[in-house]
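Quick notes on the structure that follows.
Removed: one protein chain of the complex. Kept in place: all other protein chains.
Per-chain numbering from 1; labels A and B assigned in written order.
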Amino acid sequence: MKTNTRNILAFALLAGILCGAPLRAQEEGAEGPAVLDFAFKYFKRSNGLYELKAVVTTETEDGYVPVRDLPIDFTHLTDADPVVLGQVKTDYDGVALLMVKPEDIVYRDTGGLMGFTAGFEGNEAWDMAYEEVYVKDLRLTMTAEVVDSVKTVHVTAHYIKGDGQEYPVNEQDIFLFKQGMLSKLQIADGWLVEGECDIEFPEGIPGDKDGNVALFVSVLEHPDFGNVEVSETVAWGVIPNYVTEESGLLWTTVAPTWMIVLLIVLLAGVWGHYVYAMIQMRKIKKTGPKG
Amino acid sequence: MSKPFEYSAPKLEEFTHDIEHTSRRWLLWVLLLVCIIGLGIFALVMQIVKGHVITGMRDNVVWGIYIVNFVFLMGVSYAGALLSGSLQLFRTKWRGPILRFAELITIISLCIGPLYILLCIGRLDRLPFLLMYPRIQSPITWDVIAISTDLVGCFIFLWMALLRDIARLRDKADLRVPRWRKAVYRFLALNYQDTPEQRKRLKFTKDVMAAMIIAIAIIVYSVLAWIFSLTLQPGWDSTIFGPYFVIAAVYSGTGVLIVLMAIYRKIYRLERYITRKHFVHVGIVLMVLAMFFAYFTFSEYLTRWYGQKEVDGRYLSHLYNDYFWLFIFANYISILAPIIVIGIPRFRSIKTIVTVAVISVVGLWLNRYLIIVPTLEVPYLPIQDTREAWVDYQGTWVELLLSIGGIGSVALLFTLFGKLVPPLDVSEMEDIEAEMLEKEKKLVNA
Partner (left out) sequence: MSDELQNKENSRRKFLRYGLLAGAGAVAGHTLLKATTPEPEAGSGEMVKVLTTDGKLVEIPKSAMKAGDAFFIDREEARKGIPNRKFVMVIDLAKCANARACTEACQKGHHLPASQEFMRVYLMQDGKNTAPYWFPKPCYHCDKPQCVSVCPVGATYKRTDGIVLVDNERCIGCKFCMTGCPYSARVFAWEHYPEYDVDVPYSPETSVPGQEGTVSKCDFCPDLLRVGKLPYCASACPMGVIYFGDMYEDIVTNGSETVRFSELIRDRGGYTHMGNLGTKPSVYYLPPVNRQFPVDRGFDGLDPEIAARYDKTPYVQKKKNQQ
């Protein structure tokens, strides 16, 4: 992924030289728009959609905090005017996210690079912010099957050039992940040769209660392809040995049986005597001479 | 033939004056007590309004003087139950003038003691939850059941113990008390006319209840000890806490009994009935208990010290270094004093016996303090805190006022009971006198 930081830096430098004095004044004084910390990421999801994600934060005394409700404009670069993809406001976490359909990709350069931009035009409170991403469109597929009693994930990886043709990805690491509750765990890896590779699924990976494991094949933070993933769910996992709800223990809702029995016996014994004593007292009252 | 005890029984008439008349001194005394209790109530209101933050308790020492008072008063109560139960059951010869005190101690400290555990509770408004969502595994649930059972049992026993004296008061036509109080006597006396059948039945039932409350006292006080010893805290997780607490309770209760005997003797001028011999006899009980208590205390600390567990070491060094004098007083002086003073016949006098009784009572209170507070100051993970109150417990004025208020309440209840019944068990003492005369007659005949 080419986040084109160098260009941004050059641009900022230029801007700094051109209007250095006023900019510096802005930074020093409390007045004027505050600087945004702007991150722009590309992620091609398993469902074939291109996810464009801008994360907007700003540095405060409490560290970096998300900037909310900021309109972020996304565009797709072409050889002519950029195509406006849309405007999304940042959410609670300062994230603006746009899903782009494959048919909305109208231009790839000869090498296959697609260009996307995300930007905020700036207002009274915030400085303008802008990032670009150039990435090649990677078509990743995965097939999970048992080959000679070995659980295997077959992966193909091709990218598209400007001519619309697919070319195999060669000599490239590829990783197999398992989806966890909070994150993905890398469980195996492979080496792509001529756009293909087989990854063996390791034994002893826990699945869910039906043994299902959601597998992901991903390329992450790749200089050419950015983030790309495909997924498939297979029943290859080991069903965990779930602990069933305990009962009749010290820390459970219901007490141990012996405790309940002992308590009842003790209470019955003692209160039985009380009742006996009260009956006797009643008899004392009854047997007394009248008047 | 010797006459070991003064068994001339008192007459009811000797005490009717105090029951009938309310002197100015009595009124002032009650007023003083009410003021003391009022201060306690003020402190309680402040605690409820401002929160427990105005007490000295904090996250490490979550239980302070309140629980010490609770454990102490409950101990005194159980001791009273044990003593009055066994005196009754075994027909101890010298029980006469002591029975009533033991019974009153039982019931009065049992009424006040549990109030202290309530003071520790953060949400008094949720107290019904104890009955609505009880968990049988919790020692607090055991305690709730145990204390309420004990309370009912002790009230039944006390009623039986007072029955004959009350019947006499009811029958005393010339007793000058308001009509409502006569009605109270009539109600409580249960139409008891001392017929042979009634007498026999009462005696038997009383014996049954006496046996019952002895058993309950032991169980209930063990339950209280288990509140501490069932946790994993270094100073508490001891297997001997049950019996240790029971012995400590009887020990402290006996001390309180001696003090009470001295006070009543003075106020009601009972010198004729409570003699040096009574003090010596209860004193010897105190001494024997002191020895048992010493044995348990030694056993407890020796085990902790010899084992050299890291946490136990920290706990003991905290006790020896930061609570040195309290430790010496509670576990040396207050144990040795009764053993030496009562053990050596030359030293025995009413004054000395009462003095060592006071020492042992104070020592026992401190012993409880030393069991509860320093333990909480030495948790497994050493306290790392800059807040003074989080590190070392120091009771505040709130806890002080409520403690004094508790003493005031106990005193007030004793005072009020004095208006209801005579300070000695007149009927029982008459029985004892009759028994004695019978025995004497037999001896003479032989």
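Everything that follows uses one rule, which is that a contact is a pair of C-beta atoms (placed from the backbone, for glycine too) under 8 Å apart; a residue touches a chain by one contact, two chains touch by 3 or more.
Only a predicted model underlies this, so the values are computations on that prediction, with no experimental measurement involved.
Asker: Per the definition of touch given earlier, which of B:127, B:302 or B:416 contacts the omitted chain?
Answerer: With B:127, B:302 or B:416 as choices, the missing chain is touched by B:127.
Asker: In the complete complex, which positions of chain A touch the hidden chain?
Answerer: 4, 7, 11, 51, 53, 71, 73-75, 77, 79, 81-82, 84-89, 91-92, 95-101, 104, 109-111, 113, 115, 117, 119, 121, 128, 130, 132, 134, 178, 180-186, 205-206, 208-209, 240, 242-243, 245, 250-253
Asker: Please output the residues of chain B touching the missing chain, sorted low to high.
Answerer: Its contact residues with the unshown chain are 50-53, 57-60, 62-63, 120-123, 126-127, 129-130, 132-135, 137-141, 144, 227-228, 230-233, 236, 376, 379-387.
Definition applied: only the chains that are shown with their structure count from here on.
Asker: Hey, how far is the Cα centre of chain A from the one of chain B, in Å?
Answerer: Each chain's C-alpha centroid was found; their separation is 65 Å.
Asker: Give the list of chain A residues in touch with chain B in this complex.
Answerer: Listed in rising order, the residues of chain A that touch chain B are 250-251, 253, 255-256, 259-260, 263, 266-267, 270-271, 273-274, 276-278, 280-281, 283-289.
Asker: Using the touch definition up top, name the residues of chain B that touch chain A in the complex.
Answerer: Its residues touching chain A are 135-137, 142, 145, 149, 152-153, 156, 159-160, 163, 190-193, 195, 197-198, 201-202, 204-205, 208-209, 212, 215-216, 219.
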